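Missing here: one protein chain of the complex. Every other protein chain is in place.
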Amino acid sequence: MKRSIPLLITFLVGVALIVAMFIPHWPFDVLNQNFSVFYDIIAVFAFILGGGNLLKVHIRKVQRKGGDWKYSLVTIIGFFLVLGAGLLKIGVPGGWSGDYQATGSLFKYLYDSAFQPLQATMFSLLAFFVASASYRAFRAKTREATILLVAAFIILLRPTPLGYYLTFWLPEPLQFLHVPNLSTWILSVPNMAGQRAIMIGIALGIVSTSLRLILGIERSYLGSEGKG
Amino acid sequence: MLRKTGMRSTPTAIVLLLAACSLPAAVAAGAGVEPQAVSQPARQPLAPPGGVRAYDTGNDAGGSITIEWDRSPDDTGPRGRVTGYEVFRSESQNSGFESLMCLPSGTTACIDNSAVDGVEYYYRVRATSPDAPSVAVGAGPVKSSGQWFNRARLNLVVIAAILVFAIVYYIIQGAKGKDLYIRKISGLEAVDEAVGRATEMGRPVLFIPGIQDMDNVQTVAGMTILANIAKRTATYETALDVPVSRSIVMSTGRETVKQAYLEAGRPDLYSDDIVHYITDEQFGYVAAVDGIMVRQKPAACFYLGAFFAESLILAETGNSIGAIQVAGTAMPTQLPFFVAACDYTLIGEELFAASAYLSKDRMMMGSLKGQDAGKAVAMLFILAGVAVATLAAATGNETLAGLGEWLRQFFAIN
Amino acid sequence: MEDTPILASPLAQTISLWIAALLTLMIFSFLYKDNPAYKFAEHLFVGVSAAYWMTVGFWTTLIPNLMAKLFPSRMGTIFPVAVGNRAEYFYIVPLVFGILLLTRLYSRLAWLSRWAMAFIIGFAAGTNFTRYLQSDFVTQIHSTMIPLYEPTGNIMTAVGRIFSNLVVVIGVVCALIYFYFSKPHEGSFGKAARVGIWVLMAAFGASFGYTVMARVSLLTGRMSFLITWVQSIF
Partner (left out) sequence: MAEANTGSTWFERLGALDRRVIFLLIALAVIIPLVVHYTTTIPASRIVLDLYEAVENLPSGSKVLISFDYGPSTAPENQPMATAFTRHCLEKGHKIYLIALWATGPRQSQQLIDEVIKVEFPDKVYGEDYIHLGYKAGNQGLINALLSDFNSMYTSDLAGEDIEGFPMMEGIGTLKDFDIILAIGSGFPGTKEWVQFAGDPGDIPVGGGTTAVMAPLLYPYYPKQMLGFLGGLQGAAEYEAALMNGYPKYRTMTRRASTTMGPQVTAHLVIVGFILIGNLTYLMERRKKRKY
């Protein structure tokens, strides 16, 4: 019972969506449409579940006064500050009928001064890591590594004047070796071939995994038959 | 507040709509919008659109009629006399026409999605311009209906059926106990080594199932591998840490790990804290995982699932703490970073093969063989298609060209 | 008529700029090594972002697409949502599934959340099956069925074309052979798989090189922000 009903739900939903692809007629068109909408709504409940769990973990840390509990307090305060500002529409011009992230609202203020800079800065760390990774990894140790290195090197040169001046003097029949031309060729020929093969492989992997899920062969996500 | 704006905007909308459909014509025609020939043309009247035809839109659920026409001879581009076309609909042939939509010049078709199945409609189309519209040309009667099968996707059905058959066939073969070979997948050979090293060093194992939700099949694949890794950590009594960025992944992750610990005979070592939610936000999650890495210094890091930009942040931080790193993803954009920064990388489809490889489950291995059959089909058709197309281009043979085109069309989706 | 909201005032904006700049520096400090400032920013980020996504989901989906469908008359008077005339009661279904998902928070009922998970997994399997089949399998085969030889006037271009087309076809086929699992990679099959790896490596190298541009743009954005902040001080 605890596993058979979920397996049945997965089967029915999965099959209905696949069939809807080929049979546009009622009821599959309606199911296809509504399942998408339902999924969107359930996704929001997942946010709530996530928030609930986050609080559970950090409140427990604060109660136990475990290591770094003061930082957990920062998480909890940040969480309630943003949630309160957003759900209660604090500072929104026009009150309840206003836009929750209108200019002047506390929610937008917190977004601009904390969320946005934190996100963008975390992301920008990549510029540093890309450099350190290429320094370490792009060494001609094996034939595979050399191919990786050469392709990356040519593409890296592409937006720089160096790439242009290194090869612009090449005579017409050898112009295909000019860095901008060569990099376009690498992107649209070998890169494309590799990406395409990966895509085909992945598509097959996804098709077969989906099939296993629908047929109930792959079910480790459902856990055990026991309670909880 | 809302009501007020609603009332204010409606009349404005009507005026704007009329303007869009060439205001003077509407005024000349009086209050009604019945399309009629205008009796006093200012200049030479606009030539009407030709060949108006209406038919039930094919391969759909119904409620839709397609109307097509040829451009008015006066429709000569953006600066021509025709500014657009107006489409009318009625349920009787000679009266009761109502404006349905206005379209820009150059358009030659539109779809009426407001049709009711089974009702007969008549359509009229006229060209519009700032001074006077053309005569309206009619078509109909036509009824809309839903179709039971999308013929345009017949080829997809065939291809899907071949794949499903191949996969299911080999799954059954596997279930019957037939021995199936799987080639070595180097990243996976390292799983035992990595868990073993963590045990020796007394440090935890970190598992990241990607940052996507359970609606991504890669996450599901990651979870299946987690089940295998969790069995090993349970057996070796090594600490396992699985921070996740989706609450549903947390739920499934807990089920998975709990089941694995149970199967390994160590349910006592399981705790819900092993799998914990951080935040749905990609970089908030990365910030926290980076923190976990530099503070707990795991000896082995597994990144198996769907990854985005965070891949390199995680892998470089993992590298800086000297962990053995095994990654696997089917996100082609992130594979280069894992290949560059990790010790072992499962490339694309290998991620999906991993669960079969690790579990040695015969049904899973069978489905893997089914995938291979799919690849064989793909290669076969690619080579056949290329050969036929090349021969056709080289010889100019019509039959070959036709055959090549047929092959290509079989793999066309529209 | 309306006053400028307090939080849009110049003073509040200056404070906002400072908070943003300090948080930016706190995150950058991680590049040197882990430290309390980074820890603070990290924990703040986690709390703020979890609440952010909850709030956005609440106002953009839960209210207009669920509550307003179930209780149109009541919702329409309080919130700025466009409502239909009649309640659409079948929206009970996602509501029930959503609530089932939340049972996860109470361990005694947690097993019920599997029903919601089952729906999500079924949705994923059903949509992914057809889409990947269509766009990433069928269409990719279609696009690879190219004639190697295309008659053109110029010999140089014709040779170049043939070469490129050959690389595409051989590349795709060999890389697919690399992904072949149920046959040992030995002999000529193994050699083809080897060529497949080379193609994959070229693709990875190209993607890596291409990406550097994206990563530097992000850093440029952050650095310009910090420069603006420094300029605002003086």
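Note that the chains are named A, B and C in the order they appear, and that numbering of residues resets to 1 at the start of each chain.
Assume a residue touches a chain if its C-beta (ideal position, glycine included) is under 8 Å from a C-beta of that chain, and two chains touch if they have at least 3 such contacts.
Bear in mind that the values here come from a model prediction, so they are computed numbers and not experimental data.
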Missing chain -> touching shown chains A, B, C
Among the options B:52, B:67 or B:102, the absent chain makes contact with B:102
Touch assignment to the omitted chain, from A:9, A:23, A:44 or A:214, lands on A:44
Chain B residues touching the chain left out here are 2, 5-6, 9-10, 12-13, 16-17, 20, 61, 77-78, 84, 101-107, 110-111, 113-114, 212, 215-216, 283, 306, 308-309, 320, 332-333, 413-414
Residues of chain A touching the missing chain are 21, 29, 32-33, 35-37, 39-40, 43-44, 97, 99, 101, 111, 116, 119-120, 122-124, 127-128, 130-132, 134-136, 138-141, 149, 152-153, 156-162, 184, 187-188, 191-192, 195-196, 199
Against the hidden chain, chain C presents residues 31-32, 53, 56-57, 60-61, 64-65, 79-82, 84, 123, 127, 131-132, 134-136, 139-140, 142-143, 203, 206-207, 210-221, 223-224, 227
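Simple rule for what comes next: only the chains that are shown with their structure count from here on.
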Contact graph of the chains (line, ring, star, complete, other): complete
The chain pair joined by the most C-beta contacts is A-C
Between the Cα centroids of chain A and chain B the separation in whole angstrom comes to 14
Chain B to chain C, mean C-alpha position gap in Å, rounds to 13
Where chain A touches two or more other chains at once, the residues are 18, 21, 39, 43, 46-47, 49-50, 53-54, 97, 118-119, 122-123, 125-126, 130, 134, 148, 195, 198-202, 204, 206-207, 209-211, 213, 221-223
Contacts with two or more other chains occur in chain C at residues 27, 30, 39, 41-43, 45-46, 48-50, 52-53, 80, 101, 104, 110, 114, 116-117, 120-121, 123-125, 127-130, 133, 135, 137, 141, 144, 169, 172-173, 176, 179, 200-201, 203-205, 207-208, 211
Contacts from chain B onto chain C in the complex sit at residues 1-2, 155-156, 159-160, 163, 180-183, 185, 213-217, 220, 247-248, 251-252, 255, 278-281, 283-285, 287-288, 290-291, 294-295, 332-333, 335-337, 339-340, 347-350, 353, 368-369, 371-372, 374-375, 378-379, 381-383, 385-386, 389-390, 392-394, 404, 407-408, 411-413
In their shared complex, chain B is touched by residues of chain A numbered 18, 21-26, 29, 39, 43, 46-47, 49-50, 53-54, 57, 94, 97, 118-119, 122-123, 125-126, 129-130, 132-134, 136-138, 148, 195, 198-202, 204-213, 215, 217-218, 220-224, 226
Listed in rising order, chain C residues that touch chain B in their complex are 27, 30, 33-34, 38-39, 41-43, 45-46, 48-50, 52-53, 76, 80, 101, 104, 110, 113-114, 116-117, 120-121, 123-125, 127-130, 133-135, 137-139, 141-142, 144-151, 169, 172-173, 176-177, 179-185, 200-201, 203-205, 207-208, 211
